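Every protein chain of the complex appears in place save one, which is left out.
On to chain A.
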């Protein structure tokens, strides 16, 4: 780490002490009790964020035919997966299969992370042998912890798990119900969650229609399914607008998004990431999605969002964020480096000497003062309201 301090000599001494004394710290921890299972439960590649790998797999540039085939193939998978995995009944086996189940669901491109997590937890409930609410709660807690530790970088996964666990503890407080009805209620809720999430996108799209006027130019960064829904609804209600997409290296999200928008007959212009300030004059508003909305009202999103928000603020352009309410997380980053690092391999196309370091972080944090409004399924909110909602939710 670079030290900017005038007392660099003192800091250097500390560095030497650190290099000798501190043990290596692993990013992930295993949840399984038995040591033999320890290896299999760990994320095989802790240096790479599984969340961003999946997103890249979803949004990588592919031809639409190939995508349709892949979707069809994946769509058949979860059903097969469930019948196989339900045979395993040992505890540590179950831990392993929660993660498998989750990964199966996560592969579907249209499914949100949190919904995949909740479906995996619903599977745990369905296949659990617990006879009391307390037992079930403990099982769920273990499953949720193992999911969270599997991928520590995914915020909507953590938020989705926490949300479901809160619902579980609230339900388990109703002691007078018999166990089976409580269990079925939980399952019902989990199924409904998928619908709620899908409906959330529709609600957000409806709310944002008032903000898109005829003849406006919208700048979009990153590939968010919510923002795509917003633009789809706007074009279907015959609004005239055009979209500027940033290229979104290294995931090439802009190319994917422009494919989708071209299908909707929306005029699209692609920009390289560096051309954002150059084109900011002709932009009327900026739409981004969010990987997570944090307690301060800021957002964590794909790398480049902070830059765009800064440029927009200095040129007085509004920045609108479209995010579902289950993405609200109890995190509070103070600066860019204050989050769990999420790294993605970047392919520059040419070999790079090993001495050269590459900044591989996949996301950045945009503080709330650069955001104008948040469109959520709870309504159109200002960034300071996020904390209110979180306090009420986790009361």
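Everything below uses one rule, namely that contacts are C-beta pairs under 8 Å (C-beta built on N, C-alpha and C of every residue); 3 or more make two chains touch, one makes a residue touch a chain; residues count from 1.
Note that in this section contacts and distances are computed from a predicted model.
Participant: So which of "SUMO-activating enzyme subunit", "Translation initiation factor eIF2B subunit delta", "F-box protein GID2" or "Trafficking protein particle complex subunit 6B" is the UniProt name of the chain that got left out?
Facilitator: Missing chain, per its UniProt entry: "Translation initiation factor eIF2B subunit delta".
Participant: Among A:213, A:278 or A:332, choose the residue that contacts the chain missing from this document, as touch is defined above.
Facilitator: A:332
Participant: Can you name the residues of chain A that touch the chain not displayed here?
Facilitator: Its contact residues with the unshown chain are 1, 3-7, 10-11, 14, 17-18, 22, 295-297, 330, 332, 334-335, 338, 368, 384, 387-388, 391-392, 395.
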